[in-house]
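Every protein chain of the complex appears in place save one, which is left out.
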Amino acid sequence: MGVNDSSLRFGVLSKGKLNLITDVPGVKTGHTTLSHGDVQTGVTAIIPGSGSAFRDKFPAAVTVINGFGKSIGLMQIQELGTLETPILLTNTFSVPACAEGLLTYMLDSHPEIGTTTGTVNPVVMECNDSKLNDIRGRHVTSEDALEALKSASSVFDEGAIGAGRGMCCYGFKGGIGSASRVIEAGSGIYTVGSLLLTNFGRKTDLAICGRSLFRDEPDSLRIPDKGSCIMIIATDLPLSCRQLARCCRRAQNGLARTGSITTNGSGEVVLAFSTVNRVPHSCTDPVRSFSIFDDNCLDVAFRAVSECVEESVISSLLHAESVTGRDNNTVLCLNDYLKQNP
Amino acid sequence: MGVNDSSLRFGVLSKGKLNLITDVPGVKTGHTTLSHGDVQTGVTAIIPGSGSAFRDKFPAAVTVINGFGKSIGLMQIQELGTLETPILLTNTFSVPACAEGLLTYMLDSHPEIGTTTGTVNPVVMECNDSKLNDIRGRHVTSEDALEALKSASSVFDEGAIGAGRGMCCYGFKGGIGSASRVIEAGSGIYTVGSLLLTNFGRKTDLAICGRSLFRDEPDSLRIPDKGSCIMIIATDLPLSCRQLARCCRRAQNGLARTGSITTNGSGEVVLAFSTVNRVPHSCTDPVRSFSIFDDNCLDVAFRAVSECVEESVISSLLHAESVTGRDNNTVLCLNDYLKQNP
Amino acid sequence: MGVNDSSLRFGVLSKGKLNLITDVPGVKTGHTTLSHGDVQTGVTAIIPGSGSAFRDKFPAAVTVINGFGKSIGLMQIQELGTLETPILLTNTFSVPACAEGLLTYMLDSHPEIGTTTGTVNPVVMECNDSKLNDIRGRHVTSEDALEALKSASSVFDEGAIGAGRGMCCYGFKGGIGSASRVIEAGSGIYTVGSLLLTNFGRKTDLAICGRSLFRDEPDSLRIPDKGSCIMIIATDLPLSCRQLARCCRRAQNGLARTGSITTNGSGEVVLAFSTVNRVPHSCTDPVRSFSIFDDNCLDVAFRAVSECVEESVISSLLHAESVTGRDNNTVLCLNDYLKQNP
Partner (left out) sequence: MGVNDSSLRFGVLSKGKLNLITDVPGVKTGHTTLSHGDVQTGVTAIIPGSGSAFRDKFPAAVTVINGFGKSIGLMQIQELGTLETPILLTNTFSVPACAEGLLTYMLDSHPEIGTTTGTVNPVVMECNDSKLNDIRGRHVTSEDALEALKSASSVFDEGAIGAGRGMCCYGFKGGIGSASRVIEAGSGIYTVGSLLLTNFGRKTDLAICGRSLFRDEPDSLRIPDKGSCIMIIATDLPLSCRQLARCCRRAQNGLARTGSITTNGSGEVVLAFSTVNRVPHSCTDPVRSFSIFDDNCLDVAFRAVSECVEESVISSLLHAESVTGRDNNTVLCLNDYLKQNP
C-alpha cells in the first residue's frame, strides 16, 4: 500500500497538461544532481522565459514568510519589481558557487553588463541539506550551476533530484515538487504553476488532503524542526509586482494545509514572476503601455497558488526515493516507509 | 445531527481552563450587542490587562495578511512595539464612533494625555457586516463602545454577539470565536489565547479538522467573497514585539486549515500582545532590564497560535445562532443548516 | 529684516504656476479654520481629482518614515495601491470626527457603498497641536470636515490655517506649506506637487537652504521634540503604486535638508498619489491597459519630491502668522521672531 498522486484531490481547479510549473509557457527547469556517498546535493535552475531576462525583465515579487534563510537577490526584486536572471536553487553553503555560475552565465551572454550598463542581480535560493549531505564540503561548483541552466527543459523530474537531492520533508525524503492550474478570466485562459524545494516539517504534522496519517505517533516537540521551503510561482497572467506579492502571500495557505506550523528555523520564502508584460532594460520612451489584471478578479489566482503549493509539497514526497547520505544517514521516502510500516 | 465542539480535535496542545483568550491572566473581554430589525451589529472590547495600558504599555505587534480593511491604530504599534489602549472590534463604518468612545475612555482616566504628555493611540478593528446589518446607518455609538469596555470580564460569550452580531463566515453565521492553549517552556507554564471576529469564506471551502463538508456543492467561483477576519492573540510569554510579529504571521496557518484562500476582498489583520514586560510611558532611567524568550523555543508558541486560530474560527461557527437582519436577509448557523439539510 | 521666499533657492527644477500642490491638474485643497481662544485648530482637505475617487480610484502609496502617529486609512492603500476618497488633515483627537465627516461625504454621494458593493476607506492624517489648541476638547466636528471638502479649490492659503492652525515647526509657527515642480520626460511635461502639515523640529536644528540660523543658541537636547509632519505628494506622472512608494521615500531628503533628525516622537508619514491611470471600482473585463513610467527616468521625479518637500517646510514657516492659543501660549512666526530678535 502507499499514497498515490492520482487518487488525491487538491482543490477544485483544473490541472495543467504536465501538472508542472513548465505548463506556464516559456518556463523551463533543469537539474544537476550530485549523488555519491556523503555528497547528496545539487542545483535546480528555473528559466523564466525565452530571450534575455536581463534585457527584457520579468515582473516579479518576493514574500518572506519566515526569513531564517540565506537566499540572495531578493532585495532588488522587492525594490524594482523585476527578475533579470534565471533562478537557481541549491544547498545553503553552495549559494556563492551558484551565484558565481549564474554571473558567468549572464556576463558571457551580455557584454554590456559591467561595462556600458550597470550590474546584474543573480537570484539564488537555498535550503539546508546537511542531514544527508556533507554541506560543509561545498561540493557544488559554478560549473554544476551552469550545467543545470543549460539542461533546462519544459519536461523535468520531481523528487530527490537537483537541489532536492538531500532535502527532507515531514520526516520523509523531500526535494522538488511541482504542480500547475489552468484558470479562466474574462476571455482568457491562463496558467499558474509552482515549483517547491521542500525541506521542513515533522512527521506527526503531515496532513495529506486533510488526513493526518501520523498524528498519534510519539513525538517530542522539544526537538526543533530545522528546515526550509523555497517556493517559486510562475504565471502568464498579466500581474503587477504588487499583485504578484499578493499571490506570494497565499503560498502559506498551501503549506499550512500540509501541516506546516512555519517553525522558527524554517526559511520560507516565495518568489513569483509573470511571463508577460516584460520590462525593457533600456527604454527609448519614458512612458510605455501595458496590460494589467484587475484585483477584483484575483481570487482565482490566489486559489490556484494555494492549490499548487499544497500539491507541490505532497508531490515532492511522492516522487522522492529513499536516500542514504552523510554518515550513512538514511531518510526513507513516504511510500517506502508505508511499505515497511503497513 | 450537527457538529459538536467537544468531539473535534485541533492539534495536540492542552487547552486552557475556559478555552478562551481570557485564560491569559489579566485579559478581559466585553460585548455590546445591537439586535433589532435591520440593526444587527455591536462592539467587542478586549482589555489587555490590569492597570493603565497607557502608563504601562503592552509589548505588541501587528501583521497584515491582507490589507483590504479599515482598522486604525496599527501604524504606531508597528513603530513602537506597544499597545497603549484596549482594543475594540466593530463594523467598518462604526470605527469612528468606537474611536471616539475609546478616546473618551482614555482621556477621562488620564488627565495628562494632551496636556502634559503626548496623545494616545486608540486601536479599533473592523469587519463589514452589511449583509445582515444596516451598516450605512452607523448605529453604534461611542456610548456603546464605552459599555463594551465597562462590561469586560474574564468570562464572555462567543458567536453572534458584540462585533460578531452581523458577521458571516463560510456562508454560515460567524462572529466571535476564541480558544487558548497552555504550553511549557523551561520551568514556566504559559498561555496563548486568541479571539477572532470571523467574517470571510465561501461554504464550499470550509474544512473542519481537515474534513471538507460542502466541497461538492455547486458554487460559482465568479461571485467574489467579501469578508474579513480580525485576529487578536494574547500571551503571557515574555515576547518582544519582533517575536510577537512572528507569532502573528502563524495565524494564517490556522485560517488556512479551515479552508481560507485569503481572498482579495478579505481584510485579514492580526494583532498580538504580551501581558508581561510592560513598558512605562515615562522613564526615570533610560536603561531598564527585562526578560526575553529565546527564539529557539518559539515553535511551541507558533504551534499554539496555529491551533488557537483554527479552533477560534470553528468555535465562532458553532457558537453563533442563526440571525435575520437587513432586508430580511437570514444567515443560518452551521448546526441549523445541518439540521435543515441532513 | 526677515526671510523672504522669493530670495530663497530650493534646488534646480522649475516651479509650477502657483508653486502649490494644486498645480497638478485636478487637485483641489480647502480649509476649515477654528480660531477662538483655546481653540486653534481645523481641517484641511485635499481632493485628488475630478469625479468620484471611489468609482475611479487613484494610484497611491504610503511610506511611514516614523510611525509615531494616528493616521487612518493607510493599510488599504498599501495593499491595493489605490486612494478612493479625498484626504483630510486635522489634529490627533479629531481624526474620528473627520472620519465621520468623510464617511458622510462618501455615503451621501455613493448609495452603492455598504449596500450593493463593499465599504469605503476614509483617509485622515493628523498632527498633535496641543501646545496651542485645547486638543482634549475635540472641537472639530464632522460638519467642519464637510465644509473643508466643499470649500476645496485650486487656489488656497498656506500657513496657520486649516489643520495647520495650531501647529508649530522648528520652534516657530508652522502649519500648511506647499510647493510644486514642473518636469520634462520624453515628450511630456508633468507636475509634482506637495502639501505638508508641519509640526516638528527644534529651533537650533532649522536650516534654510543650508543656512543654520540658530545653531549656536543654547538648547537642552534633553527636552524631547514632540511633533509630526504629514506629507502629501501629487503628480500627473503615470506612476505605479510601487513607483509612488519610491517617491514617498524621497520626501525624507527634503525634510532632512531643513534640519530634521526625525525624532522618536515625530510621526512622519508620506502619502503620494497619481492623478492618471485611474482604477475603476468595478471592471467589466479583467484585463485593462494602462501607461507606465520607466524607472530609469524616475530621478527627476525623485528630485522634484525632495525639492518640493524642502520648500514646503520653509513655506509653512514663512506663511504662518504668530498665534496665541491654549493657556495663552504664544508661538511666534519666524519673521515676527526675527523682527523681535534682530
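Note that the chains take the letters A, B and C in the order they are written out, and that residue 1 is the start of every chain.
Just so we're on the same page, a residue touches a chain if its C-beta (ideal position, glycine included) is under 8 Å from a C-beta of that chain, and two chains touch if they have at least 3 such contacts.
This is a predicted model, so every value here is computed, not measured.
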item	value
Which of B:108, B:294 or B:327 contacts the chain that the document leaves out	B:294
Selected residue (touches chain absent from view) among A:10, A:68, A:156 or A:214	A:68
Touching the absent chain when the full complex is considered, from A:35, A:52 or A:78	A:78
Residues of subunit C in contact with the chain not shown	12, 65-66, 204, 207, 210-212, 215, 221, 224-225, 246, 249-250, 252-257, 260-265, 295-296, 298-300, 302-303, 306
Touch residues of subunit B, complete complex, unshown partner	79-81, 185-188, 238, 240-242, 246, 280, 282-283, 285-297
Where the unshown chain meets subunit A, residue by residue	64, 66-76, 78-80, 92-93, 95-97, 99-100, 103, 107, 113-115, 118-119, 121-122, 128, 130, 135-136, 138, 226, 265, 267, 269
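In this section, only the chains that are shown with their structure count from here on.
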item	value
Distance-maximising chain from subunit C - centres being C-alpha averages	A
Subunit A-subunit C separation of Cα centroids, rounded to whole Å	43
Whole-Å gap separating subunit A and subunit B, where each centre is the average of the chain's CA atoms	33
Interface hub residues of subunit A, defined as touching at least two other chains	246, 295-296
